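Left out: one protein chain. Kept in place: all the others.
Coming up: subunit A.
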Amino acid sequence: MSILTAPAQRLEPAVRQSVEEHGIPFARLCLVELRKQIDTRAGLWLLIVIGLVNTGLIVLTLTTAPPAELTWANLTNAASMGQLVLLPLIGVMAATSEWSQRTALTSFALEPRRTRVNLAKLASAGVLGLIVMSLTLVAGALMNVIGIVFRGGDGSWAMDWPVLGGAALALLILVAQGVAFGLALLSTPIAIVAYLALPTVWTILTLFISGLAEPARWLDLNVTLLPIMLGAEVSATGWAQLATSVAVWVGLPLLVGLWRTARRDVA
């Protein structure tokens, strides 16, 4: 390492001028947050694991399913499980790593409006979900071609759009839940365990305690998400039940998290 005593190199005056005075646009904040979700070792590996799991599922379907079932829609569907389970964890880490890795000290020194940063995390995690979903569509299409060529598959290009839309919506809700749990708990292991365990515990409880069966239809995401993921016709009651469960499992922790991070002392 050299010893330099030259003055810090200044930015060109033209550059300084072009730097807007009225703050960082939200879109740029989202892009930066998106980058931060995938530029760490943990984030990158989660994406790789999602890719591997999806590949495994799609290859399994490709090799074992009857040729008549080898369609674009089915293959895409088969490949979507990985992100539904794992992508929300990237959302969790986007929210918690600022505090567990203490990068909040630098992040909030560059954008002191913390809620804005958190909303950018939420938006960018959703965008990442949609990008992964699109890649899955492409992978499904590739596999469909392979199915046609090597297994004489049905090869239908008819996409079941309600199912796909339902899966995309479910993914967005689960990713938002991940971010919300991360913001509310601010610890990666605690938030991941809570995100994975609490809804499952709740579902198990409702199965064993008959009195909870009716509330569960309004308050259990695993139950309320099912109709849209199956692409079924969803009734008004169904949407209301979904909205209620999302409010409890996503909205509530998100509000707690935004409130908590906005006032918390960063150390």
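Everything that follows uses one rule, which is that a residue touches a chain if its C-beta (ideal position, glycine included) is under 8 Å from a C-beta of that chain, and two chains touch if they have at least 3 such contacts; residues count from 1.
Throughout what follows, contacts and distances are computed from a predicted model.
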Name under which UniProt lists the unshown chain, selected from "Isoquinoline 1-oxidoreductase, beta subunit", "ABC-2 type transport system ATP-binding protein", "Cytochrome d ubiquinol oxidase subunit I" or "Electron transfer flavoprotein subunit alpha/FixB family protein": "ABC-2 type transport system ATP-binding protein"
From A:Ala68, A:Leu110, A:Val149 or A:Ala213, residue that would touch the chain that is not displayed: A:Leu110
Residue numbers in subunit A that touch the chain omitted from display: 1-12, 15-16, 18-24, 28-29, 31-32, 35-36, 39-43, 97, 101-106, 108-113, 263, 265-267
